[in-house]
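Here the complex is missing one protein chain, while the rest keep their positions.
Up next, subunit A:
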Amino acid sequence: MLKVTQLSYQHQRDTLLSDITFDLLAGELLVVLGPNGAGKSTLLKCCAGTLKPSQGSIHLNNTTLEQWPLNELAQSRAVLTQQLSIPFALRVHEVVSLGLSPWSLTIKEQDKAITDVLNMVGMAHFSDRVFNSLSGGEQQRVQLARVLVQLLAHGEQDLTGKLLFLDEPISALDLQQQQIVMRLLKTMTERGMSIFCVLHDLNLATLYADTLLIIERGETVYYATPSKMHHTSVVENTYKADLIQIDHSEKPLPQWQFRH
């Protein structure tokens, strides 16, 4: 699906990413973690095609990223950045409909696709509200609906070959909404979608991710399944925080608590 090989990125003289290699398979949820300024968003922008890597290659379905025509790329990969604001008073359904612009659908098909994704993120009753009047969390869910509809335009069940990039998609959400969104992402991967998600919450990440990629100062420090992190001090060393590792009470997965 997405194959990143020995990727490096330099800006002026600073090396922001060096020698990063990973594979994102169909139906896999890859969560990227790391301290502030580690290069998570830079990695996302390289893989999504905004930044051109200084070295290394990025292949999407065996074709290098640059060779993808813009519109075809937009039909198979969507990106949710941290930029949420919209300068004019667009309504929620108008914002979501922008996600359908790579497709040519009838108005009826558009309406159905928009209602479906708004239902998924629990925002259907806000459809006519002005986007700017919503809270930060609500705006985040609407923008998530916009990138989902870009990949689910035809309501297809099999989402193999679709790739979703998310940059901290739950940063403004309350606990209930965080869980709803993470479960939603999980159902998407079960239908074949590949998801590259930057997160800050370690516990949520280990609970839902198929694979974790932890980077620090632009270098890979951990790339494996979450369960392999058991009884290692990767997290403590990377974040340099005073933490206690415990077991999740339902699953054999590590979780972390702050030391008092």
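Note that in this section a residue touches a chain if its C-beta (ideal position, glycine included) is under 8 Å from a C-beta of that chain, and two chains touch if they have at least 3 such contacts; residues count from 1.
Here is the rule we go by: contacts and distances are computed from a predicted model.
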### Summary
Given "Arsenate reductase (Azurin) small subunit", "Chemotaxis protein CheC", "NADH-quinone oxidoreductase subunit K" or "Iron complex transport system permease protein", the protein name in the UniProt record of the chain not shown would be "Iron complex transport system permease protein"
### Message
Looking at the full complex, which residue from A:Ala26, A:Leu90 or A:Ala124 touches the chain that isn't shown here?
### Response
A:Leu90
### Query
Among A:Ala78, A:Leu152, A:Leu199 or A:Val235, which one is in touch with the chain left out?
A:Ala78
#### Entry: Residue among A:Gly34, A:Pro53 or A:Gly99 touching the omitted chain
A:Gly99
### Query
In the complete assembly, which of A:Thr50, A:Thr63 or A:Thr160 touches the absent chain?
A:Thr50
### Message
Could you pull out which residues of subunit A are in touch with the chain that's been left out?
### Response
48-50, 70-71, 73-75, 77-79, 81, 83, 86-91, 94-95, 98-99, 101-102, 150
